[in-house]
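Excluded from the complex is one protein chain; the other protein chains are retained at their positions.
The chains carry the letters A and B, assigned in the order they are written, with residues numbered from 1 in each.
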Amino acid sequence: MKTYIAQRLGIGAVTLFGMSVVIFLLLRLAPGNIVDILFSTGGYVNPSERAAIEQELGLDKPIWAQYVDWLGQLAVGNLGKSYRYDLPAWEIIKPLIPVTLELATLSLVISVVLGVPTGVLSAIRQDTRLDYVLRVFSLAGLSMPSFWLGMVIILGLVAWFGWIPPVTYVRPGENLGLHAIQFLLPSLAVGYRSSALIMRMTRSSLLEVMREDYVRTAWAKGQTGGVVIWRHALKNAILPVVTVIGIEFAFLIGGLVVTETVFNLPGLARFLVQAILWRDYPIVQNLVMLIAIVVILSNLFVDMLYGVLDPRVRYGN
Amino acid sequence: MATRPLGLDEAAALPARRDRGGVRAVLARFCRKKPLGAAGGAIMLVIALTAIFADQIQTYDPIATDAAKSLSAPSREHWLGSDHLGRDIYSRIVHGARVSLAVGLASTLLGSALGGVIGLLSGYVGGTTDLLTQRVMDILQGLPLLVLALVMSAALGPSIPNVVLAISIPIIPRAARVIRSSVLTIREMQYVEAARAIGLRHLRIAFRHILPNTIGPFIVLGTAQLGGAILVEAALSFLGVGVPEPYPSWGRMLSVSAAEYAQKAPWLVLFPGIAISLAVFGSNLLGDALRDTLDPRLRGA
Partner (left out) sequence: MRRFRFAARALEIALAASVIVTGTTPAVAETPKAGGTLNIMLREDLSQGFAIHETATISTVWPAGPCFSNLVLFDPAKKVESADTIIGELAEKWSWQDNYKNLVFFLKKGVKWHDGQPFTSKDVKFTFDMVRGAPDAPGKLRLNPRKDWYANVEAVEAPDPHTVVFRMKRAQPSLLMMLASGYSPVYAAHVPPASYRTGCIGTGPFKVKEWRKGEFVDYVKNPDYFVRGRPYLDGLRYVVIVERGTRTAAMQAGQLDAAMPGETSKGTMEQLKKAVPQMVFNTVAASVSDNIIMNVKKPPFDNPKVRLAVSYAIDRRGLIQAAHQGGAVLGAAMLPRPYGVWGMAEKDLLALPGYGKPADMKVRARKLLAEAGITADKPLKVEMATRAIAVYVDMASFVINELKQVGIEATLKQVETAQWHPMATRGEYQIGANLTGLGTEDPDANFYENYACGSPRNYSLYCSEEVMKLFDRQSQELDPKKRQEMVIAIQKKLEDDAARPILDQRLDYFAHWPHVKGLTPHNNIYNFARMQDVWRDK
């Protein structure tokens, strides 16, 4: 077990290293850098002033030197300074983390609460009208662009009620009720989408398990349907679902990008988009690495959970 | 349907491609057994036809502006209304189908093909090559789809080929993984060992015998990713880094101007969103049904 974790962490480290190179190069591939953007806010361009700022920010060094600098900083835990805000990157990123974390967690909770029961229902009532309705409903959630759903919600609210959730972030400490309302709608929008995947996974996994011999044996033994489902089927069907939940957590970031923008929540995803547009290399690089670490760790966690739940899985083969 | 791939002799013994009657029978069976899938297929067909015949079924030039008709409601003249520049929404949606479908298909095919080849070779060759390739795939996959596409789009600049490239890149690792696991299973099959025993060259084995058997998972993967590709393209266009003007794109029709005039002209927001949803919905339905028919083992992948 320990060697497995060590192995995975080792592989993870290699992957992270590779990712750092990729994101570093990709960013510099983009035409224009922070200095160009600064000048665009000034409405003009001056080559000598431009050279001076590039030197000040260290952008005139050769690319490999900049990369080494960045890695060196990371090694001592220094996340560098934001080009745009002239402040330590960590200081700017820190308050954004709880927002995105909360949004992601809430969305995941909603998606599980919505997805698992509907998946179970759909499986036991397979090929009935209820099954079709549930499948269509969940598939609709998967098909709608999440930003569209968010837009429609906001526009519908303001058109019918003249009200929208607060556009300034309300801390839980400030006003719990308002905070809850502020997070409920975007979580629903994102969660609805994720719930579709979980529902489908639950359904197909449960269907497969129900066909297994040991389930049929239990039936033959005379155990009632409900008990069979809960005791035997679900326990094993839950495994792939856990995998999907784990994977979904990482991929939620994509849905969060537009949702945070539409609902004006100050989270990592929205900030990342702005940072990309501003070519704020330190912020983008470090945020992306942060996301990558979260993804790798959550994958590892899910795999370990898989191992705990399913004794058939062996390690270190 | 088949629960294991055909062996060499059996494959050789199959009758030649049947005439139309056989295909029609297969289709009819499909519609009966998988009505949802058939519905999805029908939706995709309609969208594809719309895209192909966009010029014929449009009512106006999609980029022609008409100030007098700015923000007009759906009417006999403008079936789905017009936007703030007076452009006909229906014609723009019809042409948007071309863009969204083309970009979605192109990026899915590109990503799946590249990923498929990588997965095929990686899975077949195995060893260190496989290990290294997997790490690279991990890197590409570690980044969420939209984020990677966003960075790539910003990096490459707004143009259709660049958007296609940007969206295809995140698909590569996903395709590689699916094809690779498929290859790993097939590789151990007896008929492959038999082929090796006869002395067939590896490449020939890889492409002549293994590849055809991955077509099933490939199709499934493709239809599953197509929906995702269309959504990513919409999101990129919405954020402003996707398909540029003047090509009408469903996603871009939903950005800035639509939100600004949404209360006065809700059709600006409704119709493009419905179009996107319908396309993704259809492709997902079709994909699900195909997956159920072609390879039950991949259910829920």
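Definition applied: contacts are C-beta pairs under 8 Å (C-beta built on N, C-alpha and C of every residue); 3 or more make two chains touch, one makes a residue touch a chain.
What you see is a predicted model; the values in this text were computed from it and never measured.
Shown chains touched by the hidden one, complex as a whole: A, B.
Only one residue from B:31, B:71 or B:274 touches the chain missing from this view: B:71.
Note that of A:164, A:184 or A:297, the residue touching the chain absent from this view is A:164. Taking the complete complex into account, A:279 is the one of A:135, A:179 or A:279 that touches the chain left out.
Residues of chain A that touch the chain left out of view are 31-33, 36-46, 49, 52-53, 56, 84-87, 92, 95, 151, 154-155, 157-159, 162-164, 166-169, 261-264, 266, 270-271, 274, 277, 279. Listed by residue number, the positions of chain B touching the unshown chain are 63-68, 70-71, 84-86, 154, 157-158, 240, 244-246, 255-264.
In this text, only the chains that are shown with their structure count from here on.
Centre to centre, using the average C-alpha position, chain A and chain B are separated by 22 Å. Residues 11, 14-15, 18-19, 22-23, 26-27, 29-31, 132, 135-136, 139-140, 142-148, 151-152, 155, 158-159, 200-201, 204-205, 207-208, 240, 244, 250-251, 253-255, 257-258, 261, 272-273, 276-277, 284, 288, 291-292, 295-296 of chain A are the ones touching chain B in the complex.
Residues of chain B that touch chain A in their complex: 36, 135-136, 138-140, 142-147, 150-152, 154-157, 227, 231, 234-235, 238-239, 251, 254, 258-259, 262-263, 266, 269, 273, 276-281, 284-285, 288, 299-300.
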